[in-house]
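Of the protein chains in this complex, one is absent; all others appear in place.
Residue numbering begins at 1 within each chain, and the chains themselves are lettered A and B in the order written.
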C-alpha cells in the first residue's frame, strides 16, 4: 500500500537524485574549466574538491537511501522524510562549503551525519518493534 | 503485491548488477595486466580508464536504481523497466567506448543519461499523482 509517508520519502529521494545530478555536472564543468583530461582524477584543487564532494556524497547516499527507506517502511509516518529533507539540505551546505574551501566542508557534513544517525535510530526502532511482533 | 512490472524492474536490476560485476573484474584484470599494485589507483591509462568506467557507473547507478524503483512503484507498468534496459545498454556502450579511448565514452554516457532523465520524469509524475490523491 502506498502511504503518504512513502510518497514523501520518494519525493525526497528524487530531490537527492537531482542534487547528485548537479554534482556530476559540477565535476564535468571543473574538468573543462581547469583542462583536466579524462581519465585523470587530479590536476587542480578546485576540480579535486568537486570530485570529493561527489564521491563523499555517493558514499553517504549509500547509508542515507537505505536508512531513509527502512525508516519510511518500518517506522512509518512523515518523520523519516523530514529527516531525509534535512540530509539533502546538509549536502547542499556541504557542496557550497567545500567548493569555497576544504575547511568549510564541516558544517554541512555534520548536518547530514545527524540526519543519517536519526534515520538509523528510527529504522532500528521500527525493526525492533516488528521483530518483537508489535 | 508483486506485479509483472515490478518483476521486470527486478530482472533489469539483476542485469545491471551483472554488468557491475564484470566492470569490477575488468578493473582487477587491468591491475594485473599493467602491474598496478593495490592500493595504487594510478599507473597506466588503460587501468585508469577501467577504474573510471566502474566509478562513474557506481555514481550513475545511485541515480538509476532509486529512479527505476520509484518509477516502477509510483508510475507502474512496463515503461520503467524498458527505460532501465536502455540504461544498461547505454552503460555497455559506455564501457566499450571508454576502454577504446576516452573521447569515445560520450555516446554511451548520453544514452544512459537520457534513460535516467526519463525515469526521473516518470517518478515525478507518479509521485505527484499519489500526493494529489489520484
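By our rule, a contact is a pair of C-beta atoms (placed from the backbone, for glycine too) under 8 Å apart; a residue touches a chain by one contact, two chains touch by 3 or more.
The model shown is predicted, which means the values in this text are computed figures rather than measured ones.
Student: Have a look at A:51, A:81 or A:115 and name the one touching the chain we're not showing.
Tutor: With A:51, A:81 or A:115 as choices, the missing chain is touched by A:51.
Student: Name, in rising order, the residues on chain A that touch the hidden chain in the full complex.
Tutor: Looking at chain A, the ones touching the missing chain are residues 41-42, 45, 48-49, 51-52, 55, 58-59, 62-63, 66-67, 70, 73-74, 98, 102, 105, 116, 120, 123-124, 127, 130-131.
Student: Tell me where the left-out chain touches chain B, residue by residue.
Tutor: 2, 4, 7-8, 10-11, 13-14, 16-18, 20-21, 24, 37-41, 54-55, 58, 61-62, 65
Here is the rule we go by: only the chains that are shown with their structure count from here on.
Student: Specify the angle of rotation obtained when superposing chain A on chain B by their C-alpha atoms, rounded to a multiple of 5 degrees.
Tutor: 120
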